[in-house]
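Missing here is one protein chain; the remaining ones are kept as they sit in the complex.
Right, chain A next:
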Amino acid sequence: MSIAISSLTPSTIAETSAAKVVSLPMQGRLSLRARDGLDKLGAALGLSLPQKIGQCARADGIEAVCLGPDEWTLLLPLDQVATVTEALAALMPELPHALTDISGREVTFRIEGTRAAELLTIGCARDLSGVAPGEARRTLFDVATVVLWHDGENAFRMDVWNSFAPFIAQTLEVGCKELAAEAA
């Protein structure tokens, strides 16, 4: 595998008539776990935590997705990680929860283009027509667990752990070319 991927140096992975795949710069990313007190946690974050798996909420530069019955991932600017961490820490120990910094853990690919959704079918067994724009899912793409954000028509983001990113990028690159050749 020759593709080097780092969130420090965003790059274009592939660009064809079918779709374009780029890696995005590093951003703040926190894993939030809690069973109760979602109102208070949400208030501290400035948004209402979504409670249905796959649903997202957005406010003030923070994007939250519910990934499990007690699990959320928060996306935010890197320089806000400390602020948010402190705000939630203040709720302990009265409100038991867990906040873990995972900003360095993964790379995000932006996938867009007329056949972006089709590109995802080369590695994702899930029926993505059931994921409405604005929602996200944790699922499998090729060999890796990913979080897939459906941002809009023909626009997705895919979060992949660092060490899987080059392999996944290669799959996406091959797929972009294949789809473009198919249309030609």
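Rule of thumb we're sticking to: a contact is a pair of C-beta atoms (placed from the backbone, for glycine too) under 8 Å apart; a residue touches a chain by one contact, two chains touch by 3 or more; residues count from 1.
In this text, contacts and distances are computed from a predicted model.
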item: Chain left out of the displayed complex - its UniProt protein name, from "Sarcosine oxidase subunit alpha", "Transport permease protein", "YdbS-like PH domain-containing protein" or "ABC transporter ATP-binding protein"; value: "Sarcosine oxidase subunit alpha"
item: Of A:Q80, A:T114 or A:Q170, the one touching the omitted chain in the full complex; value: A:Q170
item: Positions on chain A contacted by the hidden chain, ascending; value: 1, 4, 6-8, 26, 31, 33, 35, 70, 92-93, 96-106, 121-122, 124-127, 129, 142-144, 161-164, 166-167, 170-171, 174, 177-178, 180-182, 184
